[in-house]
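Note that this complex is displayed minus one protein chain, with the remaining chains in position.
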Amino acid sequence: MSANQFGSRFVITSFGESHGTALGVVIDGCPAGVRFDEALLKKELERRRPGHHGSGQIVSGRQETDAPEVLSGIFEGQTLGTPIAIIVRNQDARSQDYKDIKTSPRAGHADDMWKNKFGHSDHRGGGRSSGRETVSRVMAGSVAQMMMKHVSAPTKVIGYASQIGPFTLTQEEREQVTSKNIDSFQARFPSTRDHEVDALLKKAQEQGDSYGGVAEILIQNPPAYLGQPVFHKLKSDLAQAFLSVGATNGFELGLGFDAVDVKGTDFHQGSQAAYGGIRGGISTGESILLRVSFKPTSSILDVAKKGRHDPCIVTRAIPVLESMTWLVLADHYLWSKTDRI
Amino acid sequence: MSANQFGSRFVITSFGESHGTALGVVIDGCPAGVRFDEALLKKELERRRPGHHGSGQIVSGRQETDAPEVLSGIFEGQTLGTPIAIIVRNQDARSQDYKDIKTSPRAGHADDMWKNKFGHSDHRGGGRSSGRETVSRVMAGSVAQMMMKHVSAPTKVIGYASQIGPFTLTQEEREQVTSKNIDSFQARFPSTRDHEVDALLKKAQEQGDSYGGVAEILIQNPPAYLGQPVFHKLKSDLAQAFLSVGATNGFELGLGFDAVDVKGTDFHQGSQAAYGGIRGGISTGESILLRVSFKPTSSILDVAKKGRHDPCIVTRAIPVLESMTWLVLADHYLWSKTDRI
Amino acid sequence: MSANQFGSRFVITSFGESHGTALGVVIDGCPAGVRFDEALLKKELERRRPGHHGSGQIVSGRQETDAPEVLSGIFEGQTLGTPIAIIVRNQDARSQDYKDIKTSPRAGHADDMWKNKFGHSDHRGGGRSSGRETVSRVMAGSVAQMMMKHVSAPTKVIGYASQIGPFTLTQEEREQVTSKNIDSFQARFPSTRDHEVDALLKKAQEQGDSYGGVAEILIQNPPAYLGQPVFHKLKSDLAQAFLSVGATNGFELGLGFDAVDVKGTDFHQGSQAAYGGIRGGISTGESILLRVSFKPTSSILDVAKKGRHDPCIVTRAIPVLESMTWLVLADHYLWSKTDRI
Partner (left out) sequence: MSANQFGSRFVITSFGESHGTALGVVIDGCPAGVRFDEALLKKELERRRPGHHGSGQIVSGRQETDAPEVLSGIFEGQTLGTPIAIIVRNQDARSQDYKDIKTSPRAGHADDMWKNKFGHSDHRGGGRSSGRETVSRVMAGSVAQMMMKHVSAPTKVIGYASQIGPFTLTQEEREQVTSKNIDSFQARFPSTRDHEVDALLKKAQEQGDSYGGVAEILIQNPPAYLGQPVFHKLKSDLAQAFLSVGATNGFELGLGFDAVDVKGTDFHQGSQAAYGGIRGGISTGESILLRVSFKPTSSILDVAKKGRHDPCIVTRAIPVLESMTWLVLADHYLWSKTDRI
C-alpha cells in the first residue's frame, strides 16, 4: 500500500500537482469487458469543475475545461483488464498568483506542513495538497461507476448538501432529492431555500468569509454482502475514503451521533435508517446513508486567492464523495468474488 | 492487503473466533530493538476485560483471564525484527448458551450477514464477529505503544466516555481526565455524576435495555508530520481504524460536525481545538482530539445472553480505540522514515 | 506487503524462531467452504520432517513430531472465510548445542547477517533463518492444496531430486516418478541408483561434507490462464517463491538455460517441454516443469551441529517447494476470479 493508492482489488494510484503538467490516475484491477462510457467520464469531471452548474459565481473560478485523455487500458470501447491511465492537463495555472507564497506559507493550508515533512514542496496553488487533486479521484470513480453499472444496474449513489452554514435540509426536502435534480440547485442544497443559501455564500465570498457544511451520500440498492471483516468493513473503508478528502472532519453512518441517546429497545426495530444498511460491517442490500462534515474553507486566509476562494467547499466536494463511494463499492464487489469457494 | 490485516509498515494480522481455540495476532514490521514490556501487555488486556475495573456488574460477565502467550519475535526482552505472534486461549466459552442460535441468527447481530456472505459460519457467540476479536487488537496495540514509548516518550493516548445515553461530559470534567484516573470510574465516564451513570446502566441491564455513547480519544504530544497524503492522511487512517470497531457509527476530528455552522473567520484563529492537531492530513504536533459514536448495544435482542449483555459498549471499547490509535501512530511513524532521502 | 507475508489473495504470514515457543502461519484470504483435511496437513508436515521417509540417517536428526494445532478459521470441518492460524510447538530444541554460538556466528550461515542487520538476533539454532521456518510454509501449502483439490481436482504437484551432487536423473527415470512412489526413495532421487546416492550422502555426513542438488517440480494439469501480467506472471511469482527458500541459487522454467543455444526454428515447435506450460506469463493448461538448484549445505561449517547436518538439503526441500507451488497456484486461482467482469 503506497500513499497515493486506494483500494485493494480495484486499485487506483493518483498523481499530479495543482500547477504541474498534469493530474492523472492509473486504475489497476478493473476487469476486462467493462464498456467504457467516455460521456460519463466527461460529465462527472464537468460536475466537479468549479461553477459548472449555474452561475458559477459561488465557487472559485478556475476556468479549465479538464479534458480527460485516456492513455491506456481501453480498446474498442471496452476495458482490457490492463491498467487504465487517464490524465487531465493543467492549462490555466495562474501560477503568478502564487509567487509570493513561497516564503510565506498560507495560513490554515497544508503548505507549511508539507514543507516541513518533505523538506521540499511545490508551493504553487497548494501543489498536491490542492483540491485539484480530486480530478484524479473523479476520473477513477467514474470508471468504478461504469463497472458497477455493469454488475449492479439498480445501484445509485446520490450526493447532496444537507447543511450549509446555518441552513439545514428538512427530512421532506431530503426525500425529494434525486440524482437528476440535484445539480439544478446551485449549491447542491436541494431546497426551495436555495436562493437564500446562494445569497449567504455570495456575501461570504465578497466579505472574505466562509462556511462549513455537511454532505450526505445516499447509496440506493447497493449489492448485499459487501464488506470484509474485520478491518475492511464497508463502513471503515467508506470512512477512510471520505476522510481522505480535504477539509473533512466528521463521518456518520445512518443516525450517527444522533443514535447515542436513543434507547436500545427503540433503536433496534429493524428500520433501515437506524441500521444504516450495514450490519457487522457488511451491506444488507438496504439503502446506506452517509454524512460527512466539512470545516469552513481555510482559503479565506489566503491572500493569493483574492476573492476567488470557495465560500463553502461542500458543493464541489459532492462529486468527489460520490466518486470515492463508487470506488469503495467497486473494490468490495471484486473482493466479494472470493468469499466462498 | 487482506481482510484481517491492518497497517502498511507496522502490519498486524488478527485471527480467532470467539469460541474457537484461541485468539491471536501477528505483528510483522515492528523494528528490532524495542524493549518488550510484558506487564504493559497484560495491563492492557486486563483493561479490555469485562468488568475489570470496579464492580464488574455493568459489563457482560465473561470471566476469562486472557493470559497472553508470546509465540515468537521476542528474545532476551527485546523485539527481533521478526514477526511477533501472541495468542490468548479461550477458556470459558459457555458454548452451551449458544446452541439454539444455529438456526435462528441473533437479531441486530452480524450472524446472519456472515452466514449469507460466507455460506458457512461459526454461530457460537458470534464467531469472529464477536467483540472478543478485539483481544487481538489490544495485544497488537500494546506492542505499538511499546515502540512509540521508545521513539516518542511524551506521546500519550487517553480514552474516556464523553457521553453515555443521556449523560454528557462537561468541558471542565473533560479537562481533568488523565490516563491514571480514568479507570477509577466504573463506566469510564470521568464525572462526579458517575454513580448516576452506573445506576442507569444497571437498570438498563436488568430491564434488557441498552444505550449508545461517545468515546473520546485524546492524543497528547503526538510526533509532528505523521500522515501520508493523499489517501493515508492521519485522519483517514484513524477514521478507518475506529470505524472497524463494532457498533461504531460516527467519527469526528476536533470540532467535527460542530464546526459546520461556525463562520470561517471565527473558526480559523489557530486554536488547536478547531484544527484538531491535523492539517492537510498531517499531524502538527499539537494535541489531537477524536470522537467516536456507538449505537446502543444490539445484544439486548439476544435471547442467549440472558442478562449478560453490555448495557453500553463504550466503556469496554475505550482500550480498543486506544489500541487502534497506537497502531496508527506506530504505522505512520515508520512510514515517515522514508519521507525524505 | 510485509516481510513475512506471501501472496496477494491467498495471503500467508509466517512466524516463529527455530528455538522459540512455536512456529506458525496465518492464512488470510482462503474462501469459506473448503473442506479441511487434517490428515493431509499432518502427512505433509511428516513429509517435511527430517528422516521421516526411510532410515532417517541421511538428514539431520531433530526428532520433533511437529503436531499441528489449528487455532482458528475452521468450523465443522470447513474453512470459515476467516483467518486460519496453525501452530507447531517446538519441543526438542537442544538449545544447549547452540550456546557457544552467541559470540561466534556460524560461518556460511545467515546468523551474522541478521545480527548486523537487526542489531539483535536469536542465535539459537539460526533463530528465524533456520530451515525450521519452512514448517509454516508446509502448513500453509497444505491448506492451499486443499483449496485447489476443490476447484481443480486433476491438478498435481510432484517434486523430486533430479540431481544430487554428481548423480543426475535420466529422462527415462524422470518419466516414471509419481507422487505415490517418490517418497519410497530415501533421498527422493527416483532411480535404481538411489543406493549409491544414499551411500554418497552417508559418507559425506560422516566426513563433514555436503553436496548441492537440483529439485524438479512438475505441475500436472494446472488450471489454464493463471498468472497476472506484467509483474505477477506465473513464472515470476514461482521464481520468487522458490528463491525465498534457503540455499537456493537457481531457477529454471522448462528447458531453462538449455534453451539458450537451440535455434529458434527448432525451439518453437509447440512442444510443451520447450514452452514450459507458461506463455506470456500465463499458464496454458499444459504441464509446467520447474527446476531449482541448491548450493552445498553450509551447515558443514557449523561446529554446533556435530554430525547432525544435512549432507544435501534437496531431499528435505522438496515438500517445501511443493508447498510454495500450491501457494502460488491458490493465489493466482483466486486472482483470476476478477479477470473479467
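Going by the order they are written in, the chains are A, B and C; count residues from 1 in each one.
Criterion: a residue touches a chain if its C-beta (ideal position, glycine included) is under 8 Å from a C-beta of that chain, and two chains touch if they have at least 3 such contacts.
These figures come from a predicted structure and were not determined experimentally.
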Sole residue of B:Ala3, B:Val34 or B:Ala187 that reaches the chain not shown, by the stated touch rule: B:Val34
Contact residue for the chain not shown (choose from A:Val26, A:Leu45, A:Met113 or A:Leu327): A:Val26
Where the missing chain touches chain C, by residue: 1, 3-6, 8, 14, 107-111, 113-114, 116-120, 128-129, 133, 163, 165-166, 204, 208-214, 224-225, 228-233, 235-244, 246, 248-257, 259-265, 267-268, 270, 274, 276, 279-282, 284, 293-298, 300-301, 311, 335-336, 339-340
For chain B, the residues touching the chain missing from this view: 9, 29, 31-34, 79, 81-82, 147, 150-151, 229, 334, 337-341
Contacts of chain A with the absent chain, listed as residue ranges: 2-5, 11, 13-17, 20-24, 26, 28-29, 32-33, 69-73, 75-76, 78-85, 87, 117-122, 127-128
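The definition used in the following text is that only the chains that are shown with their structure count from here on.
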Chain separated most widely from chain C, comparing mean CA positions: A
Whole-Å separation of chain centres (CA-atom averages), chain B against chain C: 39
Distance from the mean Cα position of chain B to that of chain A, given in whole angstrom: 28
Overlap residues in chain C, where contacts from two or more other chains coincide: 29, 32-33, 79, 81-82
